[in-house]
Structure formats: structure tokens, C-alpha cells
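Everything below concerns the one structure shown next.
For this depiction, one protein chain was excluded, whereas all remaining protein chains were kept in their positions.
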Amino acid sequence: MAYVIKKTGVLIISLVLISLLAFLAFQIIPADPTTKILGTDYTPEKAEALREQLGLNDPLPARYLNWLKGLISGDPGISYSYFMPVKEVMQGKIQVTAALSLFSWVLVMLFSIPMGIILARFQGGHLERTGIVLNQVFMAVPPFFLGMLFTYLFGLVLQWFTPGGYVPFSAGFGKAMGYLFFPALAIAIPKAAKTAKLLRSSILNEMNKDYVRTAYSRGNSRWAVLRDHVLRNAMLPVITYLAMSLADTVAGSIIVEQVFALPGLGRLLLSSIGNRDFPVAQCIVVIIAFIVIFMNYLADIVTQYVDPRVRLN
Amino acid sequence: MKHYLKDKNFKAGLIITGLMVLVILIGLFWTPYDPNAMSGSEKLQGPSAAHWFGTDNFGRDIFSRVVQGAGATFLIAAATVAIGLVVGLIIGGLTGYYGGLLDEILMRIADSILAFPSILLALVMIAILGKGKYNIILALGLLFIPSFARIVRTEVAKQKNTDYVRNAKLMGAGDMRILFIHIMPNIIPVLLSSVAIGFNNAVLSEASMSYLGMGVQPPDPSLGRMLSEAQGYLFQAPWYAIFTGVAIILLILGFGLLSEGMGGE
Partner (left out) sequence: MKKRFVAVLLALAMVLALAACTGNKPGPVDPGTVEPDAPGEPIEGGEISVGLYNDLDASLDPHMSSSSAATREILFNIFEGLVKPDSDGNLVPAIAESYSANAGADEYTFKLRQGVKFHNGKDVTADDVVYSLSRAAGLETGEPLVSDVAGIESVTKTDGTTIVIKLKKPDTEFLAHITTAIIPEGHDPLSEVIGTGPFKFVSRVVQDNIVLEKFDEYWGEPAHLDKVTLKIIENSETLVMSLRGGSVDMAVRLNASQIPTLTNMNILEGSSNIVQALYLNNAVKPFDDVRVRQALCYAIDKHEVIDLASDGYGTALGSSMFPAFGKYFMPELTDYYTKDIDKAKELLAEAGYPDGFEFTITVPSNMKMHVDVAQAIENLLQPVGITAHIDQVEWATWYSDAYQGRKFEATVIGMDAHGVAASDLLARFVSGSAKNFINFNSPAYDAAYNAAVSTIDDAEQTARFKECETILAEEAANVYIQDGASFVAMAKDLGGFEFYPLYVLDLSKIYRTK
């Protein structure tokens, strides 16, 4: 329990630090939103009034605290490009990215665990050799290229899905998830290949340990040893890795959303960076950063729960 | 070096990377066509004897452009890794050798940076620096520092307590001399593997950023940017995207195998 409390403390400190860093990062950039918002309407007096209204004249620490307060209460400021609350600009977009990342994360697990086990189980055979070569290639494919191949093959040639035809969740959960399948797959495959490789070597590592030899000596088959003894231990590093890879699938979505024209955070992040709409960019970066930190935290807690040895360290 | 050659991964990686580098080197002096020569009458042609990989929407020879683009991507990756490696060596070397509070703080920072998806950080950096070839090198280079620093630090800390270092100290060698003349050569094997994986990551990151329009800008060549252009012609000219994509995969795969063969990730 003390461990959880300690980790939670670290979590909160990290979150505050990250929010500060994200805030400062976007303060470095010289950008005066008033010219952008006012456009041809610009006069120095109007600009001054607007700066006052947006709180840009406050000292830096006050602006940070205001922004943090807004962020926590769900009102992270005003978009410079759209001059409406950031919350409204982001409306509906978090769900798309969240669904896509989670979906691909689930796919990573569905593919990687059986694949890793099979590769370890058939160590030395032809199946393993072919599997490993394929695995290496999959690890090297950029998700956005995979997305393009899927668009061509399954979208244009076979017409299994409609490129660009994303349907929002309001039109039905099944339909939306159906469209998200190929984007999720494109993100998941390279990630799953890496995870499978990790699981395989983790298993092979365990197989050399004493307790495995003992198990063998009792006349258990390789499969039985693997299933009953090795897997639990071999999964430990993989669980940590999987927890952390949710962050990677979120990052993967940023790119793959472009390929499939998904109205998620990725497109918004890119355009807000391009348009120097920093309240929006800042908010998205912080959201993703929070997810990363939180997943690392969860990974720590889960590992500790599954493997009491960690507690001793 | 020799014992690496027994490793199948290393051999495969060496062959793939070697071939790519060879093609890139030849491409510096000769390509079948001028990669930038446009031709209104030869747009979007399929692969043929005249145009091995076909032509793009401006009638440019895709093979020549892929070779040029691979060269550009390779150079960007090399520059990126160089920045990460040099700065990483200095920071990692010093913190590993001296230890202490600064070491603790720097490594904590490195860890938290490493926990983040690099593409997100690269986007933030580009937001600050602006787009373009040199900024993408700088942004990715800075992002690569922590991982190199981390590895160097661990190795240096290990070597610090070995006999030969103690001997050198007894003989009155200065800290800098010990660090850079005695210790550094011994961590090269470990570094080589990290350099390979660094190349692997750099190629992927550059391609991703340029695909998103946040990296290399036209007319500078880049495989990632070509891929984003190719996307609009997927139906008419799928070969455009496929050949470009395969070139990216080969670069990434080659370095990945090399790193693995040298006992990396």
C-alpha cells in the first residue's frame, strides 16, 4: 500500500511538471493571437482589449495557474483560430482517438500473445524461422504505409470498407468500430510484432531457469511446462511493456488518422501547430502526456501486484 | 566485428543496408533520369523498361526519385544520429563518470523524455522551430540525446570500477583522459548497436514527420513526402506508393537487423 501511495505521489508531481513544461514550451514561441483573431479588423486599441480579455497581460505564473485551473475544471481556454472554447473545438475528437488507440491496443494483445507463445513453443523449427522473418518485416513497416496499403487493397480493390467513410459513434457503435478496424490494424501490426518478439525472448529466457528443468524432469511436456509454469513469469515484462505501449498507440493514431481521414485529435494537433493555435495544441499535448504518465503509473502498480518481488526493490 | 558475421540477423542486415547504401552512393553521381525533370507527356506511367518504378504525377521518374529520396532520408538520419551520439556521449560520459546529484537529475529527465512517444515531442519541437530539413534534423537530433546519454552513462558507470581504470588513475591520468581515451573505446561495441537502432528510429521518424507535412518541404526530396503525394494516386498509380514505401521499409529493416545482430534491442 505504501508503494501505491508513493507512486501516486510521484504521479501527481509528474502531471504538474508536465503541464508546466507543456505550458512553457508554447510560451517560447512568439505568437500574438490578436492579429490572427482580429484580422482586417485590427487596431492597436482592439488588440489591447483582446489581450486583456484573453488574460495575456497577466504575469506568466498567473497565466499558468489560470490555465491549469481551467484545464482541471474542463475549460482549457480559447482557441486562437476559431475563437471559441478549446473544449468545443475538441468536441467529439477525443472519442475518435481514444477509440482508435484502445482498439489497436486490444489488437496488439490479441496478436502478440499467441504469436509470441507460438514462436517460443516451436523454437528451432521452420515455423519459427518463417515467423521470425515475418515478424522482423512487420516491425519495419511504418503504420501510415500499412494504412495506405489497406486503403488500396481492402478499400479500393476489394471494397470491404469505404475510404474516408468514417461514421461517428452517434450513428452506431458497431458501424464506427467497423470503420476503425483497418486503421487500428495498421497501428497494431508493427507494435504487435515488437511485443511478440519480446514475449518470445522472455519465454526463452525463463525456459533456461532451474524451476523449468525441474518441471521437465517430472515428465511434463514442453507445452505443459510453458503453459503451467513459464508463461506467468514470462508475461511480467510483457505486461509492463503492453501498458506502456498504449501511449504508443495513441501516438500512432496521430499519424494514421491522416491516412484514413479520421476526425480525431491528430488532425487537430497538426492544424493547430500549423496555425499556431497554441491553446489547442497545448491542450492536446497535455492530454496525451497525461495518458502516457498515467499508463506508466498503472504499469508500475500492476507489475507490483502481479510480482511481489518488485516490492523488495 | 568478425563474430557478428556469424549472426544471421547481422548478415541479413548488412546485406540489405549495404545494398541500399550502394544504390544511394551511385545515385549521388548517376540516376537513370534527372529526378526533378518533369514531363507533361509521361505522367503516371506504370513500371516499364524505360521507367523501372513508373512515373509520378509530374512525369518524373520514380526510381530516380526514390534513390534520391532514400539518400536524403539517409543523410538526415545520419545527421540526427550524429547529434544524438555526440551530445549523448558527452552528457552520458560525464554523468556516468562523476555520478552525484546532477547524474540523478539528468537521468530522471532522460527517462521521462524516453517515456513519451517521440513523434509527439517531435511535433512540439517543430511547432517551436518551424518546418524544414534543418529543423527536422535538429528536432530529432535533440530527441535522440537522452537515449544515447542513458546507454553511455550505464556503460561508463560499469567501466569506472574496472581494474584498468584504477590502474590509469594510479598512473596519474586525468579524468578527461581516462574517460575519453581509456573508457570510451571500450564501449564502442555497445554503441554500435545503439547507432543502428538510432538510424532505424530516425528513418521512421523523418518519414512520419514528412508524411504529415511537418518535415522536409519541397523541392527537397524525402521518401515520407513522396509517400504523402503518392496517396492521392493510390487508385491510378499504386506502384508510386508501393515502391516508395518498400524503400522506407528496407532502410528500417536493414538497420533493425544490424542492431539485433549486434545484440541490441
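Per-chain numbering from 1; labels A and B assigned in written order.
Convention: a contact is a pair of C-beta atoms (placed from the backbone, for glycine too) under 8 Å apart; a residue touches a chain by one contact, two chains touch by 3 or more.
Since this is a predicted model, take the numbers as computed values, not measurements.
Partner chains of the missing chain, restricted to those shown and counted over the full complex, are A, B. Interface note: of A:205, A:275 or A:304, the residue touching the hidden chain in the full complex is A:275. Taking the complete complex into account, A:84 is the one of A:60, A:84, A:110 or A:224 that touches the chain left out. Although one chain is not displayed, subunit B still touches it through residues 36, 38, 40, 43, 57-59, 131, 213, 217-219, 228-229, 231-236.
Where subunit A meets the omitted chain, the residues involved are 35-36, 39-41, 79, 81-84, 88-89, 91-93, 151, 155-156, 159, 161-166, 258-261, 263, 267-268, 271, 274-277.
Just so it is clear, only the chains that are shown with their structure count from here on.
Each chain gets one centre point, the mean of its Cα atoms, and the points for subunit A and subunit B are 23 Å apart. By the touch criterion stated above, subunit A contacts subunit B in their complex at residues 14, 22, 25-26, 28-29, 136-137, 139-142, 144-145, 148-149, 151-152, 156, 244, 247-248, 250-251, 254-255, 258-259, 269-270, 273-274, 276, 278, 281, 285, 288-289, 292-293, 296.
Residues 9, 112, 115-120, 123-124, 126-128, 200, 204, 207-208, 211-214, 227, 230-231, 234-235, 238, 241-242, 245, 248-249, 252-253, 256-257, 260 of subunit B are the ones that touch subunit A when the two sit in their complex.
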